[in-house]
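Only one protein chain is missing; all other protein chains are in place.
Showing chain A:
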Amino acid sequence: ENTKIRVKPDHSGVVTDGVKHSMNPFCEIAVEEAVKLKEKKLIKEVVAVSCGPTQVTETIRTALAMGCDRGIHVEVSGKDYEAMGPLQISKIFAALAKKEEASLIILGKQAIDDDCNQTGQMTAALLDWPQGTFASEVTIDGEKVKVVREIDGGLETIKISMPAVLTADLRLNTPRYATLPNIMKAKKKKIANMKPADLGVDMVSRVEVLRVDEPPTRLAGVKVETVDDLVAKLRANGTI
């Protein structure tokens, strides 16, 4: 289904009311990897975390249906939610990682709405943990993690110590579909609720969105008869 993206009349952002939201595809891959690691008995517990308004609990339930053990909903709404970006989220994740004594944080490499590709890296920096980003293969080996990363030149293999942050790239795995019996079981799993302030995180953003515009409408092309015509037109409109 193609949802048409529309800019709000006041150009402050994109219309999100009434638009169906679902788990970011790279985060689905991250959840799948975590659940696989648990199925291989390499990790003990998987906690699914999401930051946002009440609706994000539906996404957490999907993660629980995929096999996560429990969820944490960090409630952010209104102006704070509109201004929320990778920096605020990574502060929240860093605080939670310490609180939960996590050994691994796995996230999608980027969200497909803002394409920032920053949260994983910032979280690692705030925690001073090693990071294995753009992971297409993850192997746990004792207290270390071997990560094969997708880079422009090909594949890079690194070994990092835990605790660590990993971000999932497309080829890491194929996420499972949530099945009905698992969706029913997920309803009984716990989702804890808290606010950023409970974690000592302030949500103030240093970024102000000035304006959001749609890309300009593509104009019809013009056919010309000869190469000379083409050159003349390109000169006339200043292209050459």
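Here is the rule we use: contacts are C-beta pairs under 8 Å (C-beta built on N, C-alpha and C of every residue); 3 or more make two chains touch, one makes a residue touch a chain; residues count from 1.
Definition applied: contacts and distances are computed from a predicted model.
The listed options are "U6 snRNA-associated Sm-like protein LSm5", "Myotubularin-related protein 9", "Probable D-lactate dehydrogenase, mitochondrial" or "CIAO1 protein", and the UniProt record of the chain not shown names that protein "Probable D-lactate dehydrogenase, mitochondrial".
Set against the missing chain, the residues A:T57, A:S77 or A:N182 yield one that touches it, A:N182. From the options A:S22, A:T54 or A:T157, the residue with contact to the unseen chain in the full assembly is A:S22.
One chain of the complex is left out; on chain A, the residues touching it are 1-2, 20, 22-23, 58-59, 62, 65, 173-174, 176-183.
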